[in-house]
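Report on the structure given below.
All protein chains but one are shown at their positions in the complex.
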Amino acid sequence: MLGRPQIVILLLLLLAGLLWWRGPGEPQLHSRTALIMGTIVEIKAFSADEVQFDLAADAAFAEMRRVEDLFSSQRPKSEIAQLSAASGPFKVSKETARLLQLGQRIARLSDGAFEMGLGRLIRLWGIETDKPRVPTEQQIREVLERIGPEDLQIDGTIVRKADPELQIDLGGIAKGYAVDRAIDVLGEGGLRSAAINAGGDIKLLGDRNGQPWRIGIQHPRKPGAVLTTLPLADRAVVTSGDYERFFIQDGTRYHHIFDPVSGRPARLCQSVTVVAADATTADALATAAFVLGPIKGLKLLEQQDGVEGLIVTATGEVVQTSGLQRIEP
Amino acid sequence: MRRSDWLQRLTPFDRKLVLLLALVVLVTFLLPFRQEKGQRVVVSSGEKILFVAPLDQDRVVDVPGPLGSTRLQIAGGGVRVLSSPCPKKICIGMGEARNRGDLLACVPNRVVIRIEGGADQKGSYDLLSR
Partner (left out) sequence: MTCSAVDQQQLDLVRRRVFLALFIALAVALHTFEALLPNPLPWLRIGLANILALTALFLYGVRALWLVSLGRILVGSLVLGNLFSPGFLLSLSGGLLATLLMTFGFRSFAPRIGPVGVSVLGALGHVTGQLLIAWLLIVRHSSIWMMLPFFLLFALISGMVNGIAADMLIESLRKHPALDRLQDMVER
C-alpha cells in the first residue's frame, strides 16, 4: 500500500495538476454600479481577471465624472456653464468644441429638432428641480428667441453665441458622450467584452463572450415589461421616453423632452430608441426624432448611415427603420 | 475501516439529531413553491437563443437543428412539441410546458425550450434601454 511519503507526493502532484488546470481561468461576467450624472450607471464585462475589471471600471467611472464636470449646466465651474454665462466669444477645450460641433450637425440635420440652447427653457419649467411648473406662453416666447441650429458659431475652439443670453444645456447629448468615453476607457483597460448602461443609455464593447448582447427596450407604458429585444454587439443604444422625468399638473403629464419650436414637451411619441455606432450620436438623434415625431423622425433615422431605430408613437403604435433586427416579439 | 465504524462515531444524540434534521430536509422538498405562470417561451440551441415568443399568442414555430426541424405549438398558454426528427420522440412525450422554469428539450436535435416569465424576471435580456 502507499506509504505516507508517497501519499504526500501524490497529493502534491494532484494540487499542482489542479493549479495548472485552473490556471488561466474562465472569463467571468463582472458587474459594478455607481451613481453618476444623477442616474445609476452599470458596467458589465467579461474578464478572467477580476482585478483588471475593477481597475478598468474605476477608470471608466472616473472618466464619466470628469465628463459630467465638464458639460454639466448645473456645475458653475463647467465649461458649459461658463459658456452660458459669457456674453462675447468664449474659448473652450477641443473636446467641448468637438461635442458642440457634433451637436450642431445633428441640429442642422433635424431642422432644429435637436437643440442645445434650451438652458433657459429648462430652467423656466424647473423640470430638474423639485418644484416644476407650467410657464405662461409669454414666458416661453421670451426664452425661445433666436433659438435654432445656427445659434452657436463655432470657430475652432472659439464659440460665439448668436444671443448673448443663450444658455447651453447638453442634456440631450452629454450622457451619450460620457458613455462613449467610458467604453473607450474600458477598452484601454484591456477589456474586450463589455457593456455599460447609464440609466438606459447603452454602449457595447465587443459581444457577450461569443453571443450578441441582448438589449431589452423598455415598454413606455408598462413598467415591468419589455417592448422588444435587440441582439447587438459593438453598438450604442439610446432610448428617449416620456416616462422618465416628468411631472403632472392638472391631469396633464409634462415630460423633459422639449420641442424647441413650441417650448413645450413634444407630444408625438411615447419613446424613441436609436441604435448607432456611438452613443453621442444615438443620444442626440433619439432626442431629435422624439421631437420630430414618428414620420419625420423615422425618416431622419433612415437617412443616417449605420443608424437604426424604433419609435413608439403617441398612440402606442410601433414603427421601425428597415434595417432593425429584433428578437421577437 | 469497516462499514459500521463510521456509525460508531456518532453519539446516540447525534443519530437522533441527524434523523430529525433529515426529516426537516425531506419536508422542505415537499413544500409547494409558488408556481408562477410563464410569460415567454425561450428556444435555444446550445448557448444561442434562437427565438423568444410570448405565451399568450397562439402560433406554430419550426425550430432548426442539426437533425432537421422541430415543430413547436404555442397554444392556450403552454407550449408542446408537435414533431421532431429525433429517433425516440422523447421531447413529444414530455408534454406541455406552461409554468415559469418548465423545460422541454429535444436533445438529439439540440433544441431547448424554456418558459420564462413574471414581471420582475430579467430572463431574456442582458441590459434594458429606457
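Letters A and B mark the chains in the order given here, with residues in each chain numbered from 1 onward.
Please note the rule applied: contacts are C-beta pairs under 8 Å (C-beta built on N, C-alpha and C of every residue); 3 or more make two chains touch, one makes a residue touch a chain.
Bear in mind that the values here come from a model prediction, so they are computed numbers and not experimental data.
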{"item": "Interface residues of subunit B (partner: the chain not displayed)", "value": "6, 9-14, 17-18, 21-22, 24-25, 28-29, 31, 33-34, 36, 100-101, 120-121"}
{"item": "On subunit A, residues whose C-beta touches the chain left out of the figure", "value": "15, 18-19, 21-22, 50-51"}
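Quick note on the criterion: only the chains that are shown with their structure count from here on.
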{"item": "Partner subunit B, residues of subunit A touching it in the complex", "value": "42, 44, 195, 197, 199-202, 208, 210-211, 213-218, 224-226, 229, 237-239, 241, 243-244, 273, 327-329"}
{"item": "In the complex, subunit B residues that touch subunit A", "value": "47-49, 51-54, 57, 119-120, 124-130"}
